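Please see the structure below; I have some questions.
Left out: one protein chain. Kept in place: all the others.
Showing chain A:
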Amino acid sequence: MKKLLTVTSSIAMLVSSSAFAEMRISGYGSVIAGKTLGTVDDPLNPGQTRDEILTADFYDVGQYDNDISIKPESIFAVQGVMDLADNFSVTAQLVAKGIDDFEPEFDWYYVTYQATDDLTLMAGRRNIPMYYFSEFSEVGYAYPWMRPPSNLYWWQVTQFNGISALYDFEIGDYSNTLTVFYGNEYSDDNVEMLYYNKLYGGNARTVNEFWTDITGMNWNISGDNFDVRFVYFQNDRDRETIQQDGSIDPYTPFSQTFIGVGGNVSLDQFTLLFDVNFVEYDDEVGTEFPTYLLSLVYNWDDYQPYISYSKADQERTKVPTEDLEEHYVLSYGVRYNFLPNAAFKIQYDKFVDQGDKATGWAYHGDARAISLGVDFVF
């Protein structure tokens, strides 16, 4: 109740400030319930069984097990855009997630300067434009599925503090946006990394994850029936695993590069969504993560049945081995747009862990899950 009051008063503050400047309020949310359907041999504790676990949200460690729950991915967000001048605005998004007990946080907070009709500058806290769906991965209304496939959107860092410059231009009939960005993320008390520490029997007090000098670009091209985006960025990685006695585990920093192409193509009543990405570390073993997503949606009035397949793999080029992480998720479901601003969704997921059990890389375990709920915007 106290939290609800916090949210209410925060919203009231946002709204009441509209008396002083032009304020535009909007928002989005999802109320989703789900559960997994069975048990599996615990991949990290051979001989023991446990509930199947489907991680719906890796960053926040929102997981479904056999008990039906609305916590893993229900969310409510309010966005306020305050126009301080014709070409200068401040945007804040207050986001409350079930997995954080609906405690609201300012996940987005940035200024926008419209330098010219074609050039926009943004500075502040935003999502890193990694995968095609990364920037709006929490806006359930914006895509057909329950969530972008979580076995691809699995990174422990999703946001950064930085600057972005967006330049719009035309090539023939095609609209283009070129974005360059730079920023840093010092993720103290990283939830996902601490979860893995404990999963493998660790007892760390906390894990701090640092992604620095995140430097890259997006190139977005869209035409009548397609939208495609290329991404390239690189950044430095470092980590502090702090034990109970205050000691810090040794860690060798490295750099990573991220490249990819994703988008959607509409063909008559079908929409094909895809995202192909490749992440490479310059660490001693030459770690690589090739991943891809393929999804087909049938647009049929207010109904959008869909199927999606997403595959993630881990490889090592300097010490070749197959005994690493590997998994795919096969999902199908239906989105039903029952109101102009709300959609009902139901989805079945099958997570198949193809990782190596002996080396502990099959740590997700297989899972089958069903989830259903409502996404809305206002």
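Keep in mind that, in the parts below, a residue touches a chain if its C-beta (ideal position, glycine included) is under 8 Å from a C-beta of that chain, and two chains touch if they have at least 3 such contacts; residues count from 1.
Methods note: contacts and distances are computed from a predicted model.
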item: Choices "Glutamyl-tRNA(Gln) amidotransferase subunit A", "Cytochrome C", "Polyamine ABC transporter permease" or "PBP domain-containing protein" - which one is the UniProt name of the chain not shown; value: "PBP domain-containing protein"
item: Residue of A:Asn66, A:Asn208 or A:Ser222 in touch with the missing chain, whole complex considered; value: A:Ser222
item: Residue, one of A:Arg126, A:Arg147, A:Arg237 or A:His364, that touches the chain absent here; value: A:Arg126
item: Residue of A:Tyr200, A:Phe270 or A:Tyr303 in touch with the missing chain, whole complex considered; value: A:Tyr303
item: Footprint left on chain A by the chain that the document does not show; value: 24, 26, 28, 77, 79, 81, 91, 93, 108, 110, 112, 117-118, 120, 122, 126-127, 135-136, 139, 141-143, 166, 168, 173, 175, 177, 222, 224-225, 266, 299-303, 337, 340-341, 343, 348, 368, 370, 377
